[in-house]
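Inspection log for the structure reproduced underneath, given as structure tokens.
Here the complex is missing one protein chain, while the rest keep their positions.
A and B are the chain letters, set down in written order, and residue numbers restart from 1 in every chain.
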Amino acid sequence: MSAIEFIFAPLVLALVLSLVTRGNNSLSKYISLILFAFMLSFSINLFSQLPSKGYLDLGSFLAVKKFDFILTLQVDQLSVVMLVLTSSLLILVALSSWSMKNQAMYFNLLIAFSGAIFGVFMSTNFLWFFIFWELTLVPMYFLVGIWGAERRVYAAVKFFLYTHVASMFIILAFFLIHKESGTFDMTLVKESLLLSPVLIWWLLFIGFAVKLPIFPFHTWLPDAHVQAPAPISVLLAGVLLKMGAYAMIRMVILLLPETSQQYAWIILALGLITLFYSGFMAIYETHLKKMVAYSSISHMGLVVIAISTMSYAGLSAAVYEMLGHAFIIAPLFLIAGFLHHKTGSWQMQDMGGIMQKAPYISAIFVLAGLGALGLPGTMGFVGELSILISAIKADGVWMAVVALGSMVGAGYIIWMFRRVVYGEMSEIVQKTKFSMNPMEFLSLIIFAIAIVLFGLFPNILFDIINPIFVQYTFLGGAL
Amino acid sequence: MQNLALTLLLLPMFGAVIAFILGKINSKLAFWIAEIIGLALFLITLKLFMGFNEPIDIPMTWFTLGNFTIPFGIYIDELSLVMLLIATGLGFLDIHFAHDYMKKDPSQARYYAKVLFFIGGMILLVSAKDMISLFTGWEFMGLASYLLISFWHESKEPADAGMSAFLFTRFGDIFLFGAIGLLFYTSGSLDLVNLNTMATSGMIDKDMIYIISIFIFIAAIGKSGQFPLFPWLMRAMEGPTTVSALIHGATMVNSGIYIVARLFDFYVAGEALIIVAVFGAISAFIGATSALVQNELKKVLAYSTMSHLSLAFIGLGAGSLAAGMSHLVNHAVFKALLFLSAGAIIMSASHVKDLWRFGGFSKKMIGVAIFMGLGALSLSGIPPFSGFYSKDAIIATTLLNPQTNGLISTLTIIAGVLSVAYISRVWFLTFAGESRDKELFEKVKTPSFFWITLPLAIMAITTLTLGFFQDDIAKLVSGKVYEEPHVEYVLVSLLSAIVFVAFIIYMYYVKRLDITKKVASQPLMKAIHKVLFNGYYVEFFIHYFSREVVVGAGAKTINWIDTNLVDASVNGVKTLTQKIYRLFGKTHSGYAGDNSGAMIIGLLILLVILISGGAM
Partner (left out) sequence: MISAFSILFLVALLSISLHRSIWLKPTALLALLVSAYFTFNGASVILTGFASNESIRLFELILEVVLFALVLHIEEDITITQTLFVGAASILLLQSVNILSFVISFEALSIISIVLVSYIQTKEQAEGAVKMFIAAALATGILFLGLMFYVIGGGDLLSAVESKNIFEVIGLSIMLAGVFYKLTIVPFHGWAADSYALVRHSHAAILTGIAKTVVALASFKIFAPFIMANIELYVPLLATLAVVTITLGNFLALFQKSIAKILSYSSIAHAGYMLLAFMAVKSEYAKDGILYMSIAYIFMQSAAFLVLDILRKNYNISTLEELKGFASQNRIVAFFFTIQLFSLAGIPLLAGFLGKAVVFYAGVDAGLWYVVLIALLNSALSVGYYAWIVKGIYFDAFSSKKIYIKIALPIFAQLILFVGTVYFGIFASTVFIG
């Protein structure tokens, strides 16, 4: 299969499947797993074909010359890393949704999502990028709105509207870029071609900041994360947020380096605020999944700090942390969702002593939590260390405050362990049976292995990540 | 040698995994695996020690971050070897001891896996070449400590204690983490040996050295249970006593001192040693005084650990690497001995820890009584036990150093003298006199010789013999022939004070319990007792601060801002649109006449605009 088929085949497949399947038909489930496996092998295969510098051309389609509306598919290392992350997460998400109710439609939407997200990471035409960017919202809207928890409608509509409003800024920026440089091809646009780079920078920054999310544009996320079914929270945190970071790197930092350099302090300041603000939100939170959601935002704050350094090391660290965040936050969401499913409560004080009832699940929970607070041996530590080092190198001594972020992290994670995992069993826990579908447990195990494996041997990832940014030279950065 | 060193590092980690898996099949297997691996580790260390001629240096790269290289190296010199001997030797004895102590526990697999993991962390810490591997070992131990303290996680106190331990030490750790970043920024090197050289040769900015030293020292404070981050150490006593012996008496708490010793030249260059001495002196005083009034056997030992580690810090802070480190070595041995003795007592006494319910135990376990007594003598600083030499050296150093001569040396001497008081109090209350709780006394069993008393005996002998090798230890740890300052008149006055205090304690607690009650019921004494008993309310203040200020004020404010400003403004858009909707709704009456009127008015406005707009 060629690249374009990986975008449109899932969309068509989802349409066809939605005609032939309904209710709890598990056909879509197996098909989605096969499809995602294909996608993974395709993405991994792309690595071997990548040129050492620049883009690998995967073809242009549906050209409208006059409007420069051409579906150009090109990938570089960054996109391929994102593709591999996305497809592997999709497999794990499919596994962890194994016992979802009304699953035919669920998996159909997941399949549709996979096509859209591949489009996001493969298209280098701004308009098509935007099309796929927006298209990812639609399956998410339904996935949150139909399979979500009590306040799912509020969360789904808020998520849809909020991110859609942000997208309006993005497309306006794209229009301005086309007007000023005459092309929608992001590989051809240079900052020097633009007449109003500052305006474009702000529009793009605000647009992507919502997706990331950066304070004060984060409020859609706790609601969406909490109300979404657990596997979809994984997808939100692991893929949708990464889309924001990917776009921020590619279309703000690399596209507009001079303006970004000028406003790097704003990105940095907002990153720091995001890190601590959501950290404190997480400390105060008594709602288990909401706490995990804030922890997720807090980690994205770290990514933003790393991005703001605009240095070779900083951007590599940002990509690593993006991957680390995806693997660490996923089991936290899955288990939080699982506990809610079993106990019927979101509140931490209703839980306690889960370790006695479900030791292995709790162990994975603890492992992922330790990853989130940045314990050596997990991906979290490598990410935090890289970001700390690159931030201090780029912005000076006072960036040591980044280290404090992991203290806040330790605060809420360890307190959460105390309230949920350890201690005496609560009444609810005592009468609950914690049995998990083996497929769902398998996905947890894979996440746990990834956290430790890539945490102990980060070079496996850095060998792939480092070459991404070799080709870029930065103005004032460390390179 | 290199392979041996790598084996030393990896063996406990693999052992932990194997012990856990096999232990799930049969918990006896877990013990034996741990025992064998513990012994193997000790033997390997011994071999390394015997065959030592030059430091083992294994530089390795962990990962490449952009254009930076993050190292992960191994470096084993004499200092490391001394620490390794402590960790593996005491670790082995501790595992051996646990055979009986943990006999009835259902989750032995978990226990031994965690202990092996802990030993692995300690080995990594002391054989670290650079800040990264050091921090990794440091955090591994922190994690192991957390997991072991809350080993009996199904009840409230251990779970609380584990959380407390993790958070207190983590607070320190992040400063170490920050120090890594700062070092990378200022010196570009994370190599510990290199850092000392660079600092001494003035290649690093002096102010930065000072700041980084403080950062590292905060981490050391956290890990070694010094003022003001000590309360976790007292709570950690909720864990199994074997764990307290290994982690919170003999090994992990030493890592704070180790890191200052490792970067001693760095501290000298940064002129940060005085800070170390000051905090050491405060902690020594708090620890010694609070230990006097504790009711729980293990809590006394915990405060005494705090106080004695402070003495080591004071030794370092006063400028004597040898004095501080020898005290660390000596303390590790006798404190492990004391803790394991306490373990033996507690185990025999059906897990009762309250000193006031003991008494007369020497009748049931004379071996334990003797060996614990030897440990107590060493702790008190009675010659020729090892404790005497190092304590004496520390006091002498503080007196000779003009910076520390004065308040610090006074506090040090007080702490030194008080140690005799609290440890003899423990010993007398436990072993001497008549039983105060007959019922408990009846149930007290005599511990087994091979599993319980033998390790104690080995340690007791070690603490005695170590006293004769003080100069060698000093040479080993400081890397040069060291002239220990000994101050004879101090020795004499100290000894007399010790004997005097021991006598008072004996009278006070054993012979005249009625006086005890009378004195204790005085209001002033009561107040002092309360302050001491609660560890000078440091924990209370910290809890108050974190609960009321950080969570209650800080997090609550941010939460308020988020709900009422940030999110409210988002949700406010809905209210706003509703208002606009109603406003706009007024434009539409639904009458055909109004529609037509609007059209005509619109047309007129259009015309007015056209004409006034100068349509030519």
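Please note the rule applied: a residue touches a chain if its C-beta (ideal position, glycine included) is under 8 Å from a C-beta of that chain, and two chains touch if they have at least 3 such contacts.
Note that this is a predicted model, so its numbers are computed, not measured.
Q: Using the document's definition of touch, tell me which of A:5, A:134, A:258 or A:424 contacts the absent chain.
A: A:134
Q: Considering the whole complex, which of A:16, A:64 or A:188 touches the chain not shown?
A: Going through A:16, A:64 or A:188 one by one, A:64 is the residue touching the chain not shown.
Q: Among A:27, A:149 or A:171, single out the residue that touches the unshown chain.
A: Here the residue in touch with the unshown chain is A:171.
Q: Touching the absent chain: which residues on subunit A qualify?
A: Within subunit A, the residues that touch the unshown chain are 11, 18, 22, 62-67, 69, 127, 130-132, 134-135, 137-138, 141-142, 145-146, 152-153, 156-157, 160-161, 164-165, 167-169, 171-172, 175-176, 178-179, 199.
Q: Given the full complex, what residues of subunit B touch the hidden partner chain?
A: Listed in rising order, the touching residues are 577-578, 580-581, 584-585, 587-588, 590, 592, 594-596, 598-603, 606-607, 609-611, 613-616.
Assume only the chains that are shown with their structure count from here on.
Q: Could you work out how far the Cα centre of subunit A sits from that of subunit B, in whole Å?
A: Here subunit A and subunit B have centroids separated by 37 Å.
Q: Can you list the residues on subunit A that touch subunit B in the complex?
A: Within the complex, subunit A contacts subunit B at residues 158, 162, 215-216, 218-220, 277, 280-281, 283-284, 311-317, 320, 353, 355-356, 370, 373-377, 381-382, 384-386, 388-393, 396-397, 399-404, 406-407, 410-411, 414-415, 417-418, 421-425, 457-459, 462-463, 466, 469, 478-479.
Q: Which residues of subunit B touch subunit A once you look at their complex with the stated criterion?
A: Interface residues on the subunit B side: 62-68, 70, 132, 135-136, 139-140, 143, 146, 150, 153-156, 159-160, 162-163, 166-167, 170-171, 174-175, 177-178, 180-182, 184-186, 208, 211, 215, 550-551, 554-556, 558-559, 562, 566-567, 570.
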